[in-house]
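Here's the structure, in structure tokens; my notes come after.
And now, subunit A:
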Amino acid sequence: ACSEGSAGADGKEEADDVIDIVWYPNESGSDMKSSRDEIGKIIEEKTDKKVEHHLTTDYAIAIETLVNNNADLAFMGAQGYVEANQKNDAIQPLAVPTGPSGTLDDAVYHSWLAVNVDDQENYKEDGEYAFDTIEDKKMSFVSNSSTSGFKVPSASIIDHFSSKEVYADLAEEDLMEGGELFSQVLFGNSHQGSAVNLLSGNADVAAFCDTCVENYVEVAEGEENKQGSVYKVKEDAAEPFNKVTGSEFTLISVTPVLNAPFVANKDVIGQEDFDKLQALFTSDEVANNEQIFVPEESGESGLFFKTDKERFSEVEDSWFDPIRELSN
Partner candidate 1 sequence: MSLLKVVGLDKSYHSNFRVLTDINFEVDTGEFVSIIGPSGAGKSTLLRCINRMVEVNEGKILFGDLDVGNLSKKALRKLRTNIGMIFQHYNLVPRLTVIENVLHGRFGYKTTLQGILGKFTEKEKEHAFFLLEKLGISDHAYKRCDQLSGGQQQRVGIARALIQEPKLVLCDEPIASLDPNSSKVIMDHLKAITSELNITCLVNLHQVDVAINYSDRIIGLNQGEIVFDGPSQMLTEGRINSIYGTETRQLITV
Partner candidate 2 sequence: MNDIMIRKRKWQFTIFLIIMIAATYASSIITDFNALHGITTFPAALYWIFSNMLISQETLTRLPSILDKLLETIFMSIAATTTAAVISMFLGLMGSTTTRVNRAFSSLARFTASISRNLPVVAWALILLLSFGQNSLTGYLALFVGSIGFLTRVFIETIDEASQSSVEALRATGATYFQIVNKAVIPQCLPLLISWILFMIETNIRSATLVGILTGTGIGYTFDLYYKSMNYNVVALVTFSIVITVIIIELLSNYIRKVIL
């Protein structure tokens, strides 16, 4: 890092030959350790620098560390990237995992709004699922720094309601503090937590994402990721779903969300290493690395799964514009 001497305030000397990677809590679990270590290893091989992993439980600290030139790389949600980039434009996306097609076209996952199967009729108007019905319900989000668990669903909710006079100046803050629109707002602090809030009856409506709960649920009715589909918790689901096995929920809204990118602080890492790493990430070698893209049928856990042609792809900053627009 710091190879161009432009690194900010701290003047950490040994930073030159250390690459600091920051991981979010979602990716900090011990089951992701082999993937993290593998990524570290290939970066070390490529750049001849030492890699240090930093695991944190705090989103704000993760982002600020990168923004304030105290880290080189991070893997963060699209929303996190947009915020980081806004604070410091030296922060640029390095690569994004693609969808099964191997291109950016399906480099998305899905943000769901779900309700319990038994209540699903209550959320229909004229036979269609409608946002109007969630007024005054108990809502569960993931956390207010989550892209798919808060930013995306709240943006669509606000978009819908602000056309009405009473809610004309509804803002994100109003959603997170509860009050006005919902009778109560809960935060599950993880996608699993938000889902369990719904299934255990603490909330009427919950937001969470598809990939985050795919280990625990299966389609019971309808198609994957379609409004109106019903999912069922697997009988052998691990905690925290073990108390709600067999419960079913219906999706009343499905919104695609851009995949999370690896991002780099160019000021810290330097253009040279940035290019090196970008080449490394997007190479076939990485795409075929089974520690990083774990074959789905292997049953192992890891950061990314390979079902078809998944790989890392280069990406322009403008690719994230749809998310950026949500924040305004």
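Note that a residue touches a chain if its C-beta (ideal position, glycine included) is under 8 Å from a C-beta of that chain, and two chains touch if they have at least 3 such contacts; residues count from 1.
Behind the choice of candidates: all candidates are chains of the complex that A comes from, given by their letters.
This structure is a prediction, so every number in the text was calculated from the model and none was measured.
Screening 1 or 2 for touch with subunit A: in this complex the touching candidate is 2.
Only residues 9-12, 59-60, 63-64, 68, 83, 143-145, 172-173, 176-177, 179, 184, 186-187, 202 of subunit A touch candidate 2 when the two sit together in their complex.
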